[in-house]
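Below is one structure. I have some questions about it.
Only one protein chain is missing; all other protein chains are in place.
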Amino acid sequence: MEIPRPQTGGRFVRRIADRLAGAPENASRVWEGIQLARHQERPYTLDYIARLCTDFEELHGDRLFGDDPALVCGIGRYHDEPVAIIGQQKGRDTHERTYRNFGMPSPEGYRKAMRVMALAERLEIPLVTLIDTPGAFPGAGAEQRGQGSAISHSIRTMSRLRVPTVAVIIGEGSSGGALAIGVADRVLMLENATYSVISPEGAAAILWRDAGKARLAAAAFRPTAANCYRWGVVDAVVPEPKGGAHRDPDEAARLVDGYLTRALRELRALPSGERRRLRAERFRRLGPFREIPPDAAALAAGRGEPTSARSDLPNA
Amino acid sequence: MEIPRPQTGGRFVRRIADRLAGAPENASRVWEGIQLARHQERPYTLDYIARLCTDFEELHGDRLFGDDPALVCGIGRYHDEPVAIIGQQKGRDTHERTYRNFGMPSPEGYRKAMRVMALAERLEIPLVTLIDTPGAFPGAGAEQRGQGSAISHSIRTMSRLRVPTVAVIIGEGSSGGALAIGVADRVLMLENATYSVISPEGAAAILWRDAGKARLAAAAFRPTAANCYRWGVVDAVVPEPKGGAHRDPDEAARLVDGYLTRALRELRALPSGERRRLRAERFRRLGPFREIPPDAAALAAGRGEPTSARSDLPNA
Amino acid sequence: MNRVNVSIDRLRQLAHRAEHRPARIPADERSCPRCESHYSAEEMRRNFRVCPACGHHFPAGAHDRLDQLAGPGGWTELWPGLRAADPLGFYDLKAYSDRAQDAEAQTGLGEAIVCAELEVRGRPAVAAIMDFAFMGGSMGAVVGEKLARACDHAAGRALPLLIVTASGGARMQEGVLALMQMAKSVIALDGLAEAGQPVIVVLAHPTTGGVWASFASLGDVIYAEPGALIAFSGPRVIEQTTREKLAPDFGKAELQLHNGQVDAVVDRREMPERIARVLGILHRPQRQQPPGAPGPVQWAQEGAGRAARAAQSIPGLSRRLVDRIRPGHDGDGS
Partner (left out) sequence: MNRVNVSIDRLRQLAHRAEHRPARIPADERSCPRCESHYSAEEMRRNFRVCPACGHHFPAGAHDRLDQLAGPGGWTELWPGLRAADPLGFYDLKAYSDRAQDAEAQTGLGEAIVCAELEVRGRPAVAAIMDFAFMGGSMGAVVGEKLARACDHAAGRALPLLIVTASGGARMQEGVLALMQMAKSVIALDGLAEAGQPVIVVLAHPTTGGVWASFASLGDVIYAEPGALIAFSGPRVIEQTTREKLAPDFGKAELQLHNGQVDAVVDRREMPERIARVLGILHRPQRQQPPGAPGPVQWAQEGAGRAARAAQSIPGLSRRLVDRIRPGHDGDGS
């Protein structure tokens, strides 16, 4: 059964995506894109919220342990309807960067996010997430307080929602720290944003054993919007103003607004149980693999010995 | 509409309760009961679990911050059916008392309990709670990590369950720290157990401004099983072996077993949505009040001034 | 009206006191404990009982707060006739029944909570406001019942619920039945939750014990007033039990914000604006409940019916207990 691709974004986006996809991808092109995604004048979560919402009330605290300024959560008025918003927030100057922990959330951030997801579910208001993070915070305290379980529970909570959910990758989307708020009905991605399993620096340190090989890693990962669209990871690519979103944040927000409105309109038309089911299907489809014939597989798996030969094991 | 009293416990229990209720209550009688409820040889949660379950697996950790030995949670095999069990655990010797924090749970305890409640709900297995605590732990760290919200969320989580739930007050049931695991379909109470809004010592310190007046406070609260039954707070009084449960823990467990089995059998017969609804009704009925005629009330409320006279307030 | 003539004098007395109370501000409170500025009662009232010089938040009564929130539109009290029973015949240094009566005389309130319908800057809502002056804002069966009715009322009319808390916790004089109000209030709030209406809680000084550990910590949005003590166990209990030396800001609103327990610390003077903003964000055209759907509305009707029957069975204002615990016992009749 072929499940039809969601049509969010329409012809225009697909045109953009195809144009980008057609362009030759070399290391330096991809690297330039990454620099745009990280540009310090690029609009951040709060910049979009200020432009998209006529009113916004930030909510604080996970009701468990603390409040995490790296993950902004709240409720806002969007096109005269309530909406819940969750997004990582980077900082522009040194002080804010420290305060926002460079947009790297701690477990408290994801737990606050889950609280706001539950709120959205209960009040039946759509959820919009804005993804912009180098990853979840790698710190001893964060580990101690269950960074892994915070992320997994956030993924689960978001995947279970019955309200319409849209994720927008506005800048850098790296690792589980990004995906934790990315399990949405529709995933949109800005033209110059990146979405990747790990930052290029991280990958280079591990795969090339040399963090300096980040450009090479970037070229290998090709974490661009065009590729993410081709792979089915995102449903639409949102064009940016010429030269990048930082050249004209208002126009960037206007463009996001258009795609977001369209996505929410489509999603509102679906019955609520249906959204959850389709979302599950969407994510279960992702990731290609091969399947070889069973007899060949059995050989390849190397299982010749009858298991009964192992009856000398102590749990026999 | 008169909602019929649940019949758990049957005629025998009501007889017991009536016998006890008929007895004159004086300070020293009530005080003796409290001493029995706190007797250090009295069977604790783990003593009951060992006798009621043929197999028990303790679960640890709230997946958030830590594990709390003051609140024991796990799954057990009870009459050849799975059951989830949650109960405060006091300690018998100094070492264990310290380890168990005298049966005073921290937020982590209640959050572990909520995890196990969710597990019971998901796997559709009944939940049994065993209440025995002087109260939730009063500590700066516990407050910092949201002792209040841990208790309120535990109450909410338990009240929402669709599986059969039975709470048994086996010893001391004091304050919100006890109620946090007490919002059950059926609440049973051992003959010499106590259930109260605060410990007698705490009440004496506040009301009489003298912690030494605990006997007086006990007499005023009358936190006995008979009274709790009369007030509708518990559904059945479980008789104890002569002289108290500590005289014959095996027999005490056998008596608990009988009542518990009967309660679970009754509850299993109900449709699952019905349990939640009846549980809500049960707790909403508790607590008598008076209602005086509206005109008299209006006078007593002292609202004469027209509120429009207040238009000088800044939010006008 | 011969049913009420027994205690009509008492009522007159109460009404008289209520009219002549000095806007309920004790004289000593007019001087700010923090900056020692002095203000007239009227200045205090106009400034929402916040010190204009240093921002210190003085205690505020339920009626003051309703006036502040509702502004010129005013408010209509709901269920003013609920009064405490005395199921335990409780006596500490004084009989509970006398205590409750004295509290009523002193505060002009029937109980530690006042429910009302109002509009906050044009946003309609149901409000449940606690008053610390009435027996330390303690939660007994009446507080539980009024909260439950407020939830049902809000659910039935598709209105949001505003709660302001100021409480030492459960009302000890009602014993274990007061403890049960924690469950009752949480369950009632959950009914409103199912109706999809938001609950905004404002924590005033102090919010402790069983109130903090039940409905107060379950608001969708939780604001705290500056300097409010928010804790399950009070500082004295903690110091006595654990011999910890607590920091001076223990449990204060500002620290609880840091601890992730509240959404914001909001100055009382900005509270109506802030609440109206949230209600505005969450506002939607009123949703229709499917006809005949079993919902919290039935609760409200049932509850009201029960209460009406109970009220009829009470001769006048006698403090005879409506013993709803023992079926078949329905008062003495008359």
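Note that the chains take the letters A, B and C in the order they are written out, and that residue 1 is the start of every chain.
Following the convention adopted for this analysis, a contact is a pair of C-beta atoms (placed from the backbone, for glycine too) under 8 Å apart; a residue touches a chain by one contact, two chains touch by 3 or more.
Because the structure is predicted, anything quoted here is derived from the model rather than measured.
Enquirer: Which displayed chains make contact with the chain that has been left out?
Expert: A, B
Enquirer: Which one touches the absent chain: A:R38, A:R51, A:R97 or A:R160?
Expert: A:R160
Enquirer: May I ask which residue of A:L59, A:L188, A:V233 or A:A263 touches the chain that does not appear here?
Expert: Within the whole complex, the residue contacting the unshown chain is A:V233.
Enquirer: Where the complex has a chain not shown, which of A:I49, A:I86, A:M117 or A:I151 is the residue touching it?
Expert: The single option touching the absent chain is A:I151.
Enquirer: For review purposes, identify every residue of chain B that touches the missing chain, sorted by number.
Expert: 55-67, 75-77, 81-82, 108, 112, 119, 122-125
Enquirer: Across the whole complex, list the residues on chain A that are touched by the chain not included here.
Expert: Listed in rising order, the touching residues are 1-2, 5, 136, 138-140, 142-149, 151-153, 155-156, 159-160, 175-176, 178-180, 182-183, 195-198, 202-203, 206-208, 217, 220-223, 228, 230-233, 280, 283-304, 306-308, 310-316.
Simple rule for what comes next: only the chains that are shown with their structure count from here on.
Enquirer: Hey, which chain ends up farthest from chain B, C-alpha centres compared?
Expert: Greatest centre separation from chain B goes to chain A.
Enquirer: Mind checking the centre-to-centre distance between chain B and chain C? Centres are C-alpha means, answer in whole Å.
Expert: Roughly 25 Å, centre to centre.
Enquirer: List, in ascending order, every residue of chain C touching at least 2 other chains.
Expert: Within chain C, residues 217, 259-261 contact more than one other chain.
Enquirer: What are the residues of chain A that contact at least two other chains?
Expert: Within chain A, the residues that touch at least two other chains are 63-65.
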